[in-house]
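The complex is shown incomplete by one protein chain, all other protein chains being positioned as in the whole.
Presenting chain A:
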Amino acid sequence: MAQSNAHNLVEYKAGRMVLLGKMVEPDDRKGLLFVRRSADDNQLHIHWMDRRSGSVELDIVATPGVLEFRRIDQCKTGRVYVLKYTRSTQRYFFWMQELQADGDALFCQRVNELIASGERQRDEIAAAEGDMDTDADHTTARRGFGGSENPQILEEMLVETQATWLPANRSLNHWQTGDAMEEPPLPFADPDANTDTDTDTYTSESGIQTFDLAAVLRLHGAEAVDKVLSCPSRREKLMAQLPKDHEAMDEQSDILEHLHSAQFYESLSSFSVGLHSGALRKSLEPLLQSDDNREALNAAQVGDVERFLRELERNDGDYGGPTD
């Protein structure tokens, strides 16, 4: 079983599909498609894991310019994506198993961003060497149990593969009498290797741009958060706003654990909704008390999210560079 000590950068429930002759057929197993940076070679790897057995069957080095992840429109009976090499015919097909289909396009976009960012990530890590706290992530050794569907094994897998930002929704779980969370798509003919497919895009109806702040931070905020957390005094201020935990190992991992948790993401989503609706001003007043923040409060009053964020950035007079 391939393992590394890296956190998953992004992950998604997806099953495999296999090419049999000229037909692509679904594999019924429940799987997880995830991207992580290997501690060994510092490269991005795309993995597929059988969620039941925990075995990682695919380990693909994500070289920029060589790999891309696309939706296959030819298959109409399901949500099928292909991980393909631009210079060879080798492809890996996946059918999406998340219940909400609207996450598919975001995941696809994120995977492609990560593939494209492979080189830049390496440079940034080299530049940051020596500045960051390094935390060894000790993956729990997986224990064996008798039952083939032991829920404890499943719990362990879910804990170990907790995504960097994607929220785990624990409010409700979806059951079906069979094992599959979604019906797998029907087999379809292998699409032409040269067929071009449109990538999904979102467009604003009225042309007015709005933000889902929670999703924006989730997708684009990880690097910025790491930068904030690299400064001990900033970590201390953030820690002051979190519940005391006597078992916390260290500040940075404790903060990250909160940021990755389902409960925080729900709060952030609620915050985002409240900010849009203008309902947050009363709650924000005690937290943004200085005169510098009056404009930010006014923006919150009318639900102007972009202006609110701009005002928070404008008040950076005391910041002259990295300070410890």
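As a working rule, a contact is a pair of C-beta atoms (placed from the backbone, for glycine too) under 8 Å apart; a residue touches a chain by one contact, two chains touch by 3 or more; residues count from 1.
Heads up, the rule we're going with is that contacts and distances are computed from a predicted model.
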For this session: Using the UniProt record as the reference, specify the protein name of the hidden chain from among "Ubiquitin carboxyl-terminal hydrolase", "Peroxisomal targeting signal 2 receptor", "Elongator complex protein 6" or "Actin-related protein 5".
Result: "Ubiquitin carboxyl-terminal hydrolase"
For this session: Decide which residue listed in A:53, A:77 or A:270 touches the omitted chain of the complex.
Result: A:270
For this session: Go through chain A and note every residue touching the omitted chain.
Result: 13, 98-100, 102-103, 106, 109, 113, 140, 143, 145-152, 154-156, 158-159, 168-177, 179, 181, 201-205, 209-212, 215-217, 219-221, 224-225, 227-228, 234, 237-238, 240-243, 245, 247, 257-258, 261-264, 267-274, 276-277, 279-280, 282-284, 287-288, 306, 309-310, 312-316, 318-319
